[in-house]
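What follows is part of the complex, with its chains left where they were.
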Amino acid sequence: MSKRDLLSASDLGREELENILELTEQMRGKRNTKVLDGRTIGLLFFNRSLRTRVSFEVATVQLGGHCINIFADKEIYDMEPEDQVVMDGKAEEHVKDAAHTLSRYVDALGIRQLRRTESWEMDRHELLLHSYAEHANIPIINLESTLEHPCQAVADMVTMKRNLLNLKGRKFTLAWSDNPKPKNMGPCHSVLTLAATLGMDVTIAHPLGFELDEEIMTTVNARSEDSGGSLRVVNDLAEGARGTDVLYSRSWGAVKYWNDPEREAMVKRSLKSWLIDKETMDLTNNALFMHPLPLRRNVAASDEVVDSPRSVIYDQAENRVHAQKAILAHLMG
Amino acid sequence: MSKRDLLSASDLGREELENILELTEQMRGKRNTKVLDGRTIGLLFFNRSLRTRVSFEVATVQLGGHCINIFADKEIYDMEPEDQVVMDGKAEEHVKDAAHTLSRYVDALGIRQLRRTESWEMDRHELLLHSYAEHANIPIINLESTLEHPCQAVADMVTMKRNLLNLKGRKFTLAWSDNPKPKNMGPCHSVLTLAATLGMDVTIAHPLGFELDEEIMTTVNARSEDSGGSLRVVNDLAEGARGTDVLYSRSWGAVKYWNDPEREAMVKRSLKSWLIDKETMDLTNNALFMHPLPLRRNVAASDEVVDSPRSVIYDQAENRVHAQKAILAHLMG
């Protein structure tokens, strides 16, 4: 039986996703199960993490398993992801050997790497993540990468479903927001993929020049067509907000400024109006306000919006635990 | 029901303290209880820690719970503690949002932050700790701060009680000691508060200029009056040591040199006689020697004193485990 990874939201088909959403509700609140009794999950972090790290450990513990957190940059060796290299550089170990070793020790491995070199083309290949997936004999779970954040997206769908019940035909708007530094696109790509999979009417609102990844947008579009949903892109926040059922805020960096964050910062000076405030929310269909966190208050959205009754940001965070219990049970059960 | 925090030793009234001391003795040596079965404690460290970190994890495990250690500066985001700020600076997340998120994940949260900026006034407000306490829906436990170290102080009272039985009317002396770098006042303020609460005759011996925090001293004095104890300050080590039942050593930095540690270091060159040696101990009533550790041997006290039969420093350390089991059971039970 081949092992099953979760590297991208598009690894989940509609039926599989619906099973996981259902399993999440069964898992909710159950603290002392034996689903992972005697089993161990390794979590490999190349970047800072609050929600992902704590929610995964709590999820594992509630399933009766054990979590080993590894902060890669400080605790282990530099790893070489390319094959057939003469390893006389900085990397002391090959991903192949680390992946085989960890496959002998733990029962699943989560990896978080939000890479940002000078080259978008290089970073979007997520070489290290895919190299682990190729060489390991255990499930590899993407804990957020340059392109994807599937665990967040599943928790987002759980949150929407609990509030809106049937998601098909409901209006979902992803709205770009400002941020002092460029952010990855992971949560955006993943939630778009799953919203399209479940037939939502999806709008993406972003300033010109901040287009999302072309290849992933092709997938989102295909999923949307399959599910009878719709997909459109607008370059105006008000237009995106108008009449929507869900306003999902997240900043991301532009591909074209990938190697020039200073230039992106200059461009963003004229984009302050993308902040989501009460006026923006008033345009919506009494929409849920969503954000995967961390959130810069009064930069991405005003305190008034973030703290309003329609803001479900803490539910999104909490649903990470329940969704990940379902994901772990699904991949390892 | 409102949640209960332990931010300061003065959060504990006399009766509550006595209950915790009794509970500590019941907890001692019990390794496999189910008090925290299925529950998780988060520990957020902004500073190095040996005893607090390990003893809290051991205490939690012995109660059947699970501990998640987070080394804040390296593992999570910079947090904004002030309200209504436009978050376009270094902080990526607001304490409010982190506190709400963690309240959904863990069942109690410990925080260690020994802050030292240029401003004593700012640092003594312990903004981050109090911001977490304000926004979280779970008990917040102070794992040592600029002003307080209540868990250490409870363990100290446990240690004294086991050695001296009845503490009322017994002489307790806190003696300042030298240290290459300025230390916080946390363990000092907290142990003074609890010693006064239980009616000990308290002496503080420190060089002129090394006065403790005025506001906390007011509390200590009030508690002392309530309990029928006494409180005096002397500026001479021998006078402080003479006839005491407990000589408690700890260095602390002076408020007036808070923004000028070099000047404090110069002043301290003439304070080498504050080292506690056998001659100092000979002045006491065969006193217990106490220190919360880490201890600089032959700077704070001589090897002979530290290693003497009356030194109970390792008992203090061990009692951290038992006292914290009682504190966790008390706050979360």
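Order of writing sets the labels: A and B. Residues in every chain begin at 1.
As a convention for this text, a contact is a pair of C-beta atoms (placed from the backbone, for glycine too) under 8 Å apart; a residue touches a chain by one contact, two chains touch by 3 or more.
Bear in mind that the values here come from a model prediction, so they are computed numbers and not experimental data.
For this homomeric complex the structure file specifies 3 copies in total, of which 2 are displayed in place.
What we mean here is this: only the chains that are shown with their structure count from here on.
Relative orientation of chain A with respect to chain B corresponds to a rotation of 120°, obtained by superposing CA atoms and rounded to a multiple of 5. Centres computed as Cα averages put chain A at a distance of 40 Å from chain B. Taken together, the chain A residues at the contact with chain B in this complex read 31-32, 45, 48-51, 53-55, 57-58, 61-62, 71, 74, 180, 293-299, 303, 306, 313-314, 317-318, 321.
Taken together, the chain B residues at the contact with chain A in this complex read 37-40, 42, 66, 68, 70, 74-77, 80, 83-89, 92-94, 97-98, 100-102, 104-106.
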